[in-house]
Each structure stands twice: as C-alpha cells, then as structure tokens.
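Note that one protein chain of the assembly has been removed; the remaining protein chains are unaltered in position.
Moving on, here comes chain A:
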Amino acid sequence: MAEERAPRARKPELPARSGSSGSGGSPRARHKFGGVFCSVQDAFENKTLTFSSPGLASGGGRRPPSSARASETPSSAPEAGPEGAGPCEPAPPPAAGLPPGQPQSDRLLIKGGKIVNDDQSFYADVYLEDGLIKQIGENLIVPGGIKIIDAYGLLVLPGGVDVHTRLQVSVMGMSSADDFHHGTKAALAGGTTMILDHVLPEPGVNLLTAYDQWREAADGKSCCDYSLHIDITRWHESLREELEALVKDKGVNSFQVFMAYKDKYQCTDGQMYEIFSIIRELGAIAQVHAENGDIIDEEQKRLLELGITGPEGHVLSHPEEVETEAVYRAITIAKQANCPLYVTKVMSKGAADTIAHARRKGTVVYGEPLAAGLGTDGSHYWSKNWAKAAAFVTSPPISPDPMTPDHLSSLLASGDLQAVGSAHCTFSTAQKAVGKDNFTLIPEGTNGIEERMTIVWEKCVASGKMDENDFVAVTSTNAAKIFNLYPRKGRVAVGSDADLVIWNPKAASVISAKSHHLNVEYNIFEGTECRGAPTVVISQGRIVLEDGNLFVTPGSGRFVPRKTFPDFVYKRIKARNRLAEIHGVPRGLYDGPVQDGIVSAKAAAPAPSSRITSCPGKISMPPIRNLHQSGFSLSGSQADDHIARRPAQKIMAPPGGRSNITSLS
C-alpha cells in the first residue's frame, strides 16, 4: 500500500509540469500546479498530525474542534493554492515522507455528517473499507487507528456521476485540450467521482476498435471510475453484430445517434428506427444528439453568404426550433420502436418542453441538461472578444435567451429533466481559432466537468428550486439508475462504492480560469459566484480532494461495465411490449372484382373470366395468412356450395355496386 501510494502522490505534478511547459511554460500555469504540489505536503501534515489526533483523543470533544475546522475550510480552500505556493515550492522531496500516514487512508470513518440520498437525509457515520461502504450508523465499531474525517455540519453525498464527457475527441486532427487525466482530475476537484465518456468513432471505423482505443486511453490516464457510451456515427450492415458484441462482452449499454452533422454523422429517420429497434432488443439505451442537420447545413450556407463568419453565426445557424424539432422527431421514432430514449444536451426551452410534454403522455424519455445550459446563456456569442465568443461554441448552442437557465433548472427540479451532464470537451483558443474566419470550422465543446455540481447547487438548491435530495438525484442517482449503475453508484448505502463527497453548502467561491483545473484559457462560467462546494472528495475509498488539494493518480480509475435492461428504464418498456401487440382483422377473403393491377402480379385477374374454378373458400391463401385466425373465411360459403353459386359470381361489377363486394358480412 505504502509503495503504491507514494508514487501516486508524486505523479500528478509530473505530467502537469510537462503539460504546462508544452503550452509555453506560463508563469500562471506553474503557479497553479505549484499550488497543487505544495499542498500535497501541507495536506498530509494536517491530516496525520493535527487532524486525526483530536479525533482519537476523545469522543465527546470531537465536535468543537471540527466545527471550527468546518468554518475554516471554506475560506481557506480557495486561498490555499496561492498562499501555500511560496513556502512549499522549494521542498518537493518531503513528498517521500508521506508513506507512514498512508495505510490508514484505505479505511475511513466519516463522522457527524448528514447523509443525503435522493430519497432522504439522516445523520450517521459512514465507515469505508476496501473501496466500499461497509457500515452506516451511529457508534460504529471500527478498527482502531483509522483515519477519521469530521463532517460535522456538512453533507455527505454520493459522488457525482457526469453522464456526458468527451475527453478523447479529436476534431480535424486536433485532440481536445483536456484528456482523461486532466479531465478526471478536474472532475474529482468538482465532486464528480465517475464519468461516462462518449466514444466517437470516425465514420466507417469498427465500433469495437474505437472502443478498445478509448479503453486504452482511459485505463492509462483516468483518475476516477469511468464507463463508456458509444456513438454510432454511421449506419452499416454489420452494425447489429457490433452492437451485440459491445453489449454482451464489453459492458456498454448506451449508444448515441446523431441527427445533426450532415454528411458526417447524421442518420436518416429510417436508420434511426432500425438502430432503435436493435437497441431495444439488446436492452440498451438510445441516446440522441437532437438537431436537424439538414436545416443547420442550409442555414450555415446562408449565413456565410450573408458575410457572418464569427461565432454568432454558430448560434444563428443552430436556432432553438431546430433542436426542438429534432427532439420531437426522435421521440416519435423512439415511441414507434418502443425504445427508451435519452436526449443528450438539452439546451433550449423548446426542447425541454417537448420532453416534458412527451413524458406527460407516457413516453419513456429522459433529458439531460448541461452545466453550460444551466449556468450561463448564449448572449456571449455576440461578445466583441472573438476568443471569448468562440469558447462558448457547442452544439446545440447555449440558448441566447437569458431566461433559459432558469427554465431548465425549474424543469430539472420538477423531474421533467433527469440527469445533469457537462459535455465537457474543451479546445484551447488556438484550436478554436481554426475557425476564426468561418464559424463552421470552430471545434465544438465547452468546459463544465469541474463546475457541474457547484453550478447545479447554486442555480437550483441555493435558489430554493430543489432540495438536497433532488440535488443528489440529478447529479448522480438518476444517472446511475438510467445507466444501470445503481446502487453501486449514486447512493450512500452499505455495499455501494465508496465514492463520496463531503459537501459544504455554505462555501462560496468564484469560478475562474485562473483557479480551475483545466487546460483551457477560458472558462465559460468565468466570474460566476457559487455557493456550495466539495470539501472532501473520496473516490474508491481514498481521499482525492481535501482542503483544496488534489491527490490523484492517473490510471487509478476503473472501467465500470454496465449491464443491459436497466430496470428503471425497461420495466415499463417490457410491459408495453406485451401490451402493444397488434392484431389484424380476421375477415373473409375479398372475392369481388379486382382491377387489373399493372404492377401487382399477385392479384389475379377479375373473377368471371378466370378459369380458376376453385371455390371461394379455397381461393389462394396468401402465404402469410395465419389459418388459426381466419375462422371466418368458411362460415358463409361451404366447400360444396360453390357449384350452385358460381353463376352468380360471374356477374362482373354489378351496376348497383353493392352486391359485388364480398360474400361475407
């Protein structure tokens, strides 16, 4: 354990350093990582010496010191970096002195916190061991000498699950600025302990190959648990086999299709229907990027012709209606295929309303708003500062309507939208600048992985729209239920993974690119004042964030496979499948005259001239007909009465028009 932990503590700054020198050896960047670095020691000093001793000293005396600590943490957390940087920087070697304190950190006791699940909150202690929650209750019997975290006055939440990230995307040969290492580090810093990343294969590439590629990258770099969605970028014949292999052997249960990106990823309605049918059979979840790619393509052409080349063109060419339309269509198709649907990136009022409306009618559909959509609006696309405007470019765009964040957070609070993602996919300003003369070339994506939890707290809980339980539901529990991770993730319960966040609802902070853990120069939430922040983050039973200091190890994240047929989603689908069987009408065979069909060779010539003398009852049964159902075909005309009746049938289209219709009914 000790050997393992020591390198882990040191590792983070190595890639960080090299990363920052790559971008020009900025003083700011060094500052930032220096802060991380120095605090490593700082943290462990605190932990091993001052912090644990009072906890061990006396049971009754625990609270006063800890409450003092709690009030201290919020104020000190933001400052810790810059302040600590000075004294600590010159002394990296002491990091090696950490091991003595380490073995304890695998067993943790969180005392005095208020445990918040999506259904209820209660005061209890939590004991973690081997990366699992072992005990919950009061006066727990735990081994001696374990590390104790005092959470008095704080909330203990299940770690956040970010349902939508893109940390390995490459656009036009550029890979996103935050890879699995930086991205998951930022995630943990924000209280998110699991991400679901999207695998985006190049069109035509085998999905399994792309999956392996993503697995390799994530296994080597990810600092927190992760799972993968697969994007279906092109319909092809062998898709069914590939999807089946992914579902059966690879632990993937969600696939995304695109209705946008014409001539690249876009699917036709027919293809979507077929994909949804396959997904339904396999018991997976269909995700959809809902925007009408055809209209966008035309609008882009038109805007470029008008001479609008800046980022405002992006939002003008992706109007809300186009998103709303596609959401509506996706829901229609999913309903036809009786497939559960999950709409990613709900960015506009119209789209959100469409989902809410469909849910009211009983469709199994889920909507995922993003941190960006909840925390900011699209008025920045008109910023005079190109780089700032470009930083907001994502699809669907952030709505320019300033009321949108409010509307989306209301729907989130009322349960009409279910899970918050970040769609974190950042590109540096230089990368964005590829589209400086043409907004269609600006690589799309915003940040949000780190800010997600805080933004939701600020916009929804601090504003009184939802309570802490709803907060847990939308940031982790619902996601875990939809994607079949529950109750392993998304709940504080015995046996669940020890992914916990100790949340300080009173902490205040200002989001800024200066202090975030990302590689991009711009933060779309720049300057947003937020209440609520994680004080301690525990991933896989280990403390990864404490006092504003991160202790992460690239590659420590595990791939979490997901099983098919999540109950939360499929119970209803299964029941409806049984109910929705449709039956034909068993009716007598039509034996009246038939117009000489030019095309349909099957329809025989009109009755009178035909030499086929078989009786009506025997008239060529269509091969598909189910004989058990056609109980009526013989009721009127018996096999032996055709002889007598034949002359009557010779009358071709009697003028009255009525008697020639059919021999039955």
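One rule holds in what follows: a residue touches a chain if its C-beta (ideal position, glycine included) is under 8 Å from a C-beta of that chain, and two chains touch if they have at least 3 such contacts; residues count from 1.
Definition applied: contacts and distances are computed from a predicted model.
Peer 1: One chain isn't displayed here; going by UniProt, is it "Cytochrome c oxidase subunit 3", "Presenilin", "Dihydropyrimidinase-related protein 1" or "AP complex subunit sigma"?
Peer 2: "Dihydropyrimidinase-related protein 1"
Peer 1: Touch as defined at the start, partner being the missing chain; which of A:L208, A:L441, A:A462 or A:V560 qualifies?
Peer 2: Considering the complete complex, A:L441 is the one touching the chain left out.
Peer 1: Of the residues listed, A:G307, A:G464 or A:G527, which one is in contact with the missing chain?
Peer 2: With A:G307, A:G464 or A:G527 as choices, the missing chain is touched by A:G307.
Peer 1: Touching the left-out chain: which of A:A210, A:V322, A:M453 or A:A498?
Peer 2: A:V322
Peer 1: Among the options A:S428, A:T528, A:N549 or A:T564, which residue touches the chain absent from this view?
Peer 2: In the full complex, the listed residue that touches the missing chain is A:S428.
Peer 1: For the chain left off this view, which of A:E444, A:E521 or A:E546 is in contact with it?
Peer 2: Spelled out, the listed residue whose C-beta touches the missing chain is A:E521.
Peer 1: Could you pull out which residues of chain A are in touch with the chain that's been left out?
Peer 2: On the chain A side, contact with the omitted chain comes from 20, 23-29, 172-174, 262, 268-270, 273-274, 292-295, 297-299, 303-310, 312-313, 316, 319, 321-322, 324-325, 328-329, 332-333, 335-336, 382-389, 428-431, 433-434, 436-437, 441, 513, 521, 582-585, 587-590, 592-595, 597-600, 602-603, 606, 622, 624-626, 632, 653, 656-658, 660-662, 664-665.
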